[in-house]
Structure formats: C-alpha cells, structure tokens
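For this depiction, one protein chain was excluded, whereas all remaining protein chains were kept in their positions.
Chain lettering (A, B and C) follows the sequence in which the chains are written, and residue indices restart at 1 in each chain.
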Amino acid sequence: MMLQTLREEVLEANLEVVRRGLVLYTFGNASGIDRQQGLVAIKPSGVPYEELRAGDLVITDLDGRAVEGNLRPSSDLATHLELYKAFPSIGGVVHTHSRFATAWAQASREIPCFGTTHADYFHGPVPLTAHLTAREIEEGYELATGHAIVRRFAGLDPLVFPGVLVIGHAPFCWGKNPMDAAHHAVILEEIAAMAYYATTLNHAAPHLPREVLDKHYFRKHGADAYYGQPGTDTRR
Amino acid sequence: MMLQTLREEVLEANLEVVRRGLVLYTFGNASGIDRQQGLVAIKPSGVPYEELRAGDLVITDLDGRAVEGNLRPSSDLATHLELYKAFPSIGGVVHTHSRFATAWAQASREIPCFGTTHADYFHGPVPLTAHLTAREIEEGYELATGHAIVRRFAGLDPLVFPGVLVIGHAPFCWGKNPMDAAHHAVILEEIAAMAYYATTLNHAAPHLPREVLDKHYFRKHGADAYYGQPGTDTRR
Amino acid sequence: MMLQTLREEVLEANLEVVRRGLVLYTFGNASGIDRQQGLVAIKPSGVPYEELRAGDLVITDLDGRAVEGNLRPSSDLATHLELYKAFPSIGGVVHTHSRFATAWAQASREIPCFGTTHADYFHGPVPLTAHLTAREIEEGYELATGHAIVRRFAGLDPLVFPGVLVIGHAPFCWGKNPMDAAHHAVILEEIAAMAYYATTLNHAAPHLPREVLDKHYFRKHGADAYYGQPGTDTRR
Partner (left out) sequence: MMLQTLREEVLEANLEVVRRGLVLYTFGNASGIDRQQGLVAIKPSGVPYEELRAGDLVITDLDGRAVEGNLRPSSDLATHLELYKAFPSIGGVVHTHSRFATAWAQASREIPCFGTTHADYFHGPVPLTAHLTAREIEEGYELATGHAIVRRFAGLDPLVFPGVLVIGHAPFCWGKNPMDAAHHAVILEEIAAMAYYATTLNHAAPHLPREVLDKHYFRKHGADAYYGQPGTDTRR
C-alpha cells in the first residue's frame, strides 16, 4: 500500500477532530499531502469514523485522479486540492462543521480577535470568504469554494492565518501536516466559542490591542518564540 | 414474537437518540411501520430506556388497536399513526424533546436555513405547526397534533423536509426507516443549535442563497447525488 | 443504625443529581423525611459526594436536633425542615446550584411556561421568592429562606409546583420522596435551559396556551392521567 505514513497521519487527524467533539456522524474530512510525489490522502466520502482504517483513505494526484483506493473520496476533495496548489507551505487540510465556528460562518461574520487565546494562533481576525456566484456553483461548487478561499487569502500567509470560514458553510483549517491542521480546527472551535460569549456579553467588546496581539503571536511563532520546549513541536 | 426485525430496528432508533444525548429520563419515543402488514411497533409509555427490550415494544394496527404487547404504548401513538397514514413514503417516526429544537418550538419560530449543514438535510426552513384550538385538544390532543403536522405539510414532501417543530412542544422527525428517523432527530438538534448561535450572533443573519441550498441538498439526495459511496446508504 | 431505608433513598437522591451533572464539588444537598417518626435524614455539610455513604447522613428531628450521626448536617438544614413542616405532602427535598435554574434565580425572573416539557411537571411558571430583609438574614438566614418559600406558596399546591427559585440564590425542589425530589431538580434544570434558549431566541416568546398547559399537566398527573404504565411510578 502506498504512502503508509501519510495514511496513518491523515487517519489520526480525522480521529482527532472526532475525539475532540467536533464531528457528528460522517461530517467533516481531513487530508494530507506528500509534496515530493504530489499525492494526497483523503477520507472517503460518507464512511463512519469508527470503521475508518488507514487503508480506506483514497490517494489522488493534484488533479483529483484516484491513484489508489476503491472508495469515492470526500466530496470536498476539489477544495482540498485547490488549497494544496495555492498554499505550498501547508501539508494538511481539515474541514469540519464544528458548532461555534459554523455559527460564525452562518452569521456571515469574521471572528474578531478579542483575546490572547486567539492571538496565540491567528495573527488577526479569522477571515471569511465572499459568496460564490450562481455560475461558479454550477460549474464546480467544491473547486469554486477553493478559489473563494484563495482569493480571500490574497496578501495573507496561510500559516499565519491557519483557517478560514466559508460563508454560510463552515471552517476549513490547515497546517504544516495533517495533525497540525486538526489542532487548528479544534482551537478555532474554542476561539469561536469564546468570541461568541464575549460578543454577546458586550456588543462593543474591544479588539485585542495590536501590541498584545503581536506579543502573543510572536511568543509562540517565528524566530523569537519562547513558548514550549526548544527543538520540539510543543507550540500549541 | 411478531415483527422481530422491525422491533430490533425500532429499539435501535430509540437507543440512538439516547446515545446522542437527546433524551432525559423517559422523554421521547420512536416507532417503525411494516407497510405490508399495516402494523406499527412503538416504545411503551414511561419505560426507562436502559431497561427497554425489543420485546417490550407495543405492536398496534393503524387504528391504534394493540395487536401484541402487554404494556401501554407511548401516549403520542396517535400522532405517529396519523403521520404514517398521511405520509406513505416514511417508515419510522422519532419524537424527542431535544434542547435546541424544543427551544425553537417554544420560541414559535421555524428554523431558517442559515447554512449548508441544514441544506444537507432539509430543503428549506424547518416547518412549524400552527396552534391547536381548545376544541381539538379536548377531542383528542395527540391525534390533533398529527393533523396539525399534516396540514402544515400541504405541498411539502416529507422526505425532503424530514421533520417538523410542533409549536410550544418539540420536534417530530421521520425517515425511510426508524434509524433514518433517529438520525434526522439528531441532525435537527445540531441544526437548531447552530441556527441558535448564528441568529444570536447576528439578528440579520442572511438565509443561505437559493443556489447553495439546492446545490447542497441535491449533492446528497436524488438521482444526481454524489455524496457518500454508491449503492450504500452512507448519505448522512 | 436508624432509618436504613430512608438513608439509602436519601443517598440515592444525592447521587442522582451528581450523576446528572447538576453538582460541582460539594454544592447541593438532598434530604428525606420519615413522617411517622418525624425524623429527617440529610447530607452532612461539605462532604465530597464520592465518599458519601448512607451512614454519613445526619438524622435530626423537625426542630433540627441531631438524633444520630457525628457529622454536622448541611448548612441548609433549617430550610429543609421548614419545607417539611409547611408542606405535609412532600417526602424529600433537593437543593442544587444547577447552572440554568440558578441563572434564572440570579436574573430575578420566574420561569414562564413556554412549552409542554415544562407543563408536564409544573402547572404554571416556576415561582420565585421575594428578597429577605436584612433583619431576617441576621436572625436566621436558612430558616428565613424556608419562610420566604412558604410565603411564596400561599395558595399553591407544592406537588403541583414541585420546586422554587430562591432569588439571587438557586432552586429548591421537592417531591413525594427523595428520588422524586431529585428528578424534579434534574427536570427543572432542563426546563430552565430550554426556557433560556427560547427567550433569548424570541424576547416575545408566547406562554403556552392555558388549554395545552392543562392538557399536558393532567395527562401525567391526577385521576385521569394516561402517561406511563398503570400502577407503576413511571410518570416522569
């Protein structure tokens, strides 16, 4: 079987969002990419998580052609592929319908940065995509969703904003590898919940001052980071 | 014992809503129908779920006459029967008092379609019944509840809107079979929660555009569906 | 050891509210009464639930004199005793600080009857007490709390309204026996949660029409009840 390690990583990312309570039934999907071979491993569509095995994952190339696997890939495959093509620095993508992040997407609001929990992971508001046109939907909905995300990220570094809200839909998150993407999905849900409670407590809740945002973001990320243990990937 | 398979399916549907946290004590009830024999299996009234066995289910005909079973059927039996008579395409009915769906029913609001999670299961807002008259309540409350649902569904396909909010009361859901009905009850609760958070975040939250609603509904349902694995019932 | 059966019932009532998630640390307390002997068994003050044994319960008479037990009784004992004296039909009392019921008490609002879940257990709004005077607090706070509840119940049947919100404090519930009181505490919390979500969804949410309130209450309670199994106590 091809890409055994990648398959295991993608399986773990799929299971992580289940363990953390972000998933109902078969909602959501995680994938990972082998950049050298240009191959993606993704959850098959509509398969229950409790039955999911590494061997059930579908391997496709970046054009979505199945390379290994008998099952149909997640219906959101085209969105994942578009993200891998546009964002060369990412190694994994996770899509969920987690409750609070989805509520913000449904409310058509980006998530303002109200606090340091947010600033530890996103260096500013969680972006929100624009609506698709009827024509885009007709010509290829999932691909157009990918395009809408990429358009929204013009000028933004995807590792500095490791996720997005697709308007009226739900979040997509990503990271250096599949588990990193899953962690961002879990943390985005918590950020979304905290921001929900903060903004309903105080409709004029102030955004985190710029200097605190920078301080928190850069104490965890980049050359001067001092959170976690040096040389290990404990910075979440 | 009659209808062993149906009994097992109805038992599983009853247990599914418990496992998913929709049920407090003995609240709620699930039933299923054998269309060929015109017989319904339903949870007995007020029996704790942890003690419930397939043999405890009550079998009645479509007029509510007990055919097998010593226990009294759910007090909502007449509502279930009315749904089976009016909606020939359904094979299972599930009633719960799940928290968020009940809150919408108590708030006297149908649930607008704010997002794609909703559009994956309901092809528009979750309908709300009208109030019963005092006379209807007096003459047969549970039957009248069934009538109110059926009246609300004039012009609606019950498999395209697999549930309803009974005003001031709680949801009834249904599906092709008992487990399908239970899944719809679970998903309605999640839809109701997401819509609660979306509308309290933004009182002017926009409804999902028609073309996205259609896209999501029809990628999971009907002849052109491409979600899930072909030939298997994984489309939830 | 005295009153072994009552002790076991009171222990179970204490544990029920823990199992159902209504209790943090040592918050809350349950008691039961033996009407023939005029003796009450109550949780000792500040003892962790996981260590609580039937033998740890404190037995007192209706004047609060310890009859058996080396531990100090719950600091709310005087409130329990006042309820037993004023409401001869009750056999158990449960006090919790469960989250949603407490929020209504803190918001100084009685809980309107918005739906049938509520109407199945309370035949109208959940009552709210008036504030105590500074003098009442000084002269005997817990006793005065009991008096405030009893005053609020002038003209109300405590079995028809099996609980109350003490303003700025939290609920007290009761029932025919200790487990019945615990069930009412659990159900009040669910009613309080549903009413919270209903009223924040629709600030003008209508009260349940009188005829539906009566219908639901009386299909579970009184001579014409038809919910549950005849001759068994399954009517919750």
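In this text, a residue touches a chain if its C-beta (ideal position, glycine included) is under 8 Å from a C-beta of that chain, and two chains touch if they have at least 3 such contacts.
It should be emphasised that the depicted structure is a prediction, and the values quoted were computed from it without experimental measurement.
**Q** Could you tell me which shown chains are touched by the chain that is not displayed?
**A** So, spelled out: the chain left out of view touches A, C.
**Q** Touching the hidden chain in the complete assembly: which of A:15, A:86 or A:194 does that?
**A** Considering the complete complex, A:194 is the one touching the chain left out.
**Q** Among C:134, C:154, C:204 or C:223, which residue is in touch with the absent chain?
**A** Considering the complete complex, C:134 is the one touching the chain left out.
**Q** Which listed residue (C:170, C:185 or C:205) would be found touching the missing chain in the intact complex?
**A** C:170
**Q** Since one chain isn't shown, list which residues of chain A touch it in the complete complex.
**A** Here the touching residues of chain A are 114-117, 183, 186-187, 190, 193-195, 197-202, 205-206, 208-209, 211-212, 215, 219, 226-230, 232, 234-236.
**Q** Considering the whole complex rather than only what is displayed, give the residues of chain C touching the chain that is not shown.
**A** 24-27, 44-48, 71-72, 75, 97, 99-100, 102-109, 131-132, 134, 137-138, 141, 168-170, 196, 199-200
The rule is simple: only the chains that are shown with their structure count from here on.
**Q** Select the chain at the greatest separation from chain A, using centres from the mean of Cα atoms.
**A** The most distant chain relative to chain A turns out to be C.
**Q** Measure off the straight-line distance from the CA centroid of chain A to the CA centroid of chain C, and report it in whole Å.
**A** 46
**Q** On chain A, where are the residues touching two or more other chains?
**A** none
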